[in-house]
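Yeah, one chain of the complex is gone here, protein chain that is, but the others are all in their spots.
Think of it as A, B and C in the order they're written, each chain with its own count starting at 1.
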């Protein structure tokens, strides 16, 4: 299946960029959760475009409508569907794309897979806009997790070549441009502005921290937390890499450097370092989870690009019009939190059934 | 579920390091495939220990026995189970571990998850030995894929700080130590020897190339090839990161550098570069698939390490005895190929049902 | 999972009787199917209430809105969500039910499962109204199956003690009250009228015939067509039994009577009888599929009934107000067709992937 995730909590994301609505159907939510609609809206607003000078000016009010699964403001245990109506779409902007695929986008692969009857307008089902329903699902899971004392934070770790290497602190959650080192943040914003001015785009790395996850979440082998989290994260368009703990840097270490010694603190077993990112054998060890996500530069750029005409098979120069983010990394930050929240809550629910 | 993977092809890996047998149950194989048992054994032998001076001397003859699903040397369409009997085990080596978890291993998380009734000997179900049944499944999928013209190769891209940056060539498949640049390979082997001499271990990066995959495999969002392949790869113990195409390096590029222009060659649509690693929008674009896998250094090292006694909660110094690989990266190479083959064949079968 | 069905085609039904909308999310539909919206509406109208004197006067115009998955009137390969807005609801009718469960309904079990935060109004997610989205999904599958030459018909086989034992003919599809023997049909209608007059209700049996299904659909054991079809049919509220071919009558036969001899007709292998209902070993044999579904009498009756107050645990006499069908069997006929269509199309798609 394509757009479905999860084992104990299952969600399916539906919609195309220009279909009547986009949304999510979630199964497996418990009854009785009071959904804080204001908090959910604030979370969605962090992903929404047009909020800041570094993102696209396209304005959408992504206000979800709950069609089912909610009763008197609380989940009622049965499948929940929430939608966002599409509006302010300019189909005309995309007419050319039917014949000429944009480099870096799914236009060509969508054509191969679905043929002439695909819905290509605005990227169709592949559009980054589909991260809005992911954020609805994730925003609900964040509230469920918070009830269990589990909190999730993401920050911008790098934009292009500019890195924020300051240690992760949860205070980043308050910031409109979520870096720990604000000087690095300012440099990143300038870097994004430069890319925009050049009709170009930049990518970056998002880092995510999970606090309060109990030891024992996840399963061995294909059900490990790395598998589960990665399988959710790669559902965000533009993600090209995922690493846990020291990740690729761990490959350059020796075992004596990379192993995290066990110790006892306040009666609890901890590790004195956390190279493993809080996961051993696929299962959480009670330490903070830490992972990083590589986001490629926005493929939509204003510069002319080389492509081919799918009908004539002739070379064609393509110029993508319309309004596009020169960098989607800031808007990817809540999406990473959402994907992590979905994966964590699903694993949490799965682990619940093992309690006798 | 933990040890199960797949949608159209589903496999469950079972067994513990010291249980009577380990094995795999596979469902969804087509009827009529002649399994080349010699080729399969050669593939399994690449993973087996004790073959080379750079791996553990523990000798096992990993010869699979097919209990079901095979008839007259061919698959017969019904569930296939193959097992490998465990022998030459030294349970005594692991007695201490019941009370004192090894750093970097799943001993502690297995204790949290399964409690006192877990099977900890030799790492139990978390043991690297469980990659043998993965290689049975993968070896069969490699043969199925080869019938479709799809071939998979992996190489050692780095060990510790030593890198092989030569372009990937399929000839690497013939080599006992699969690097493209043999000088780099020799330096890596010395690096492993150094680690062994120091009672330590090293990690590395494995790179994997898939040739001949048609455009159109994979699904949008959570069913993307990145999601599918990553979900399989993180099932290999010690994997801490996965990146596709330029991966984390792509995050440092501009869109104009990272986008792969389309062109026509011999009547087929290609991309003139392959920064995306052959996957756009989760779907293969017909170019070679390329991805890298970070392998952490073997957590089993001879040096004394700090741990805690799970019963007394007192600090304890642990010394892991027994025979262990100072570097599992060479043996991880066929495991990466196996995981990739399972993911690719599953996606291939899934795509088949869309053909009318 | 609760409200999800399918393997290659997966659908989730959502909504409560009085939520803003009810609907279905379907994944796994191929791209390019032209949905005949008029035919779909006619199919939905067969299930809708208020059409005939033997059903409830509650009027709803069950016109589906397609939110996603459709482009220019055709499926486009990505998840399809269709909804029906709820209106003309009278929540007040159900206020008493919060404390006092209706016999024969899911009020009590819903209370046990979901607790005080359940949505009990109108039966919530358990309402028979939720068969409307099942009919959307089934109506689409019927069109997909028809393209493959597979047609599905259901008829009323009995109401209360009155049976229509005439052999099944497809002409039944044209009739507003679908019996083969119209005299039996008239007697059934009188029987329903009698029940209504008595403030009571009656049940019945629906029989379903599938023509044109090729041999080879279904899988052994738990993936058999009986398992698949039964798992879909029991999703219709009020279904209490399912039997294939001769079903329970076969249990009274001898093998020499029940075995269907093979023969060749027009070059095709057939069976000369069809006691097995077209399924052997879980797999279709190319003959018509035939099965029957037991529908219990509508639990909503006007007569006073004994129940208990969930809060006080005191006995309570309950009188169900509102408008209710004295017999849901006629409206269950298209629901059985819909469930069968979903099961058949899912099995058809699954079998497709086995074609090389």
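Observations
Note that in this section a contact is a pair of C-beta atoms (placed from the backbone, for glycine too) under 8 Å apart; a residue touches a chain by one contact, two chains touch by 3 or more.
Everything numeric in this text was worked out from a predicted model, so none of it was measured.
Of the options C:230, C:289 or C:341, the residue whose C-beta touches the omitted chain is C:230. Listed residues C:104, C:212 or C:288: the one in touch with the omitted chain is C:104.
Seen across the whole complex, the unshown chain contacts chain C at 1-5, 7, 13, 101, 103-106, 108-110, 112-113, 125-126, 130, 158, 160-161, 195, 198, 200-205, 215-216, 218-224, 226-227, 230-232, 234-235, 237, 239-248, 250-264, 267, 269, 271-272, 275-277, 280-286, 292, 294-301, 303, 305-308, 310, 313-315, 354.
Take chain B: the residues that touch the chain left off the picture are 1-4, 10, 12-16, 19-23, 25, 27-28, 31-32, 65-72, 74-81, 83, 113-119, 124-125. Of the residues in chain A, those that touch the hidden partner chain are 8, 30, 78, 220, 349-350, 352-356.
Operating definition for what follows: only the chains that are shown with their structure count from here on.
The chain occupying the central position, as judged from C-alpha centroids, is A. Chain A and chain C have Cα centroids lying 39 Å from one another.
Per-chain CA centroids place chain A at a distance of 26 Å from chain B. Among the residues of chain A, those touching two or more other chains are numbered 1-4, 13, 113, 125.
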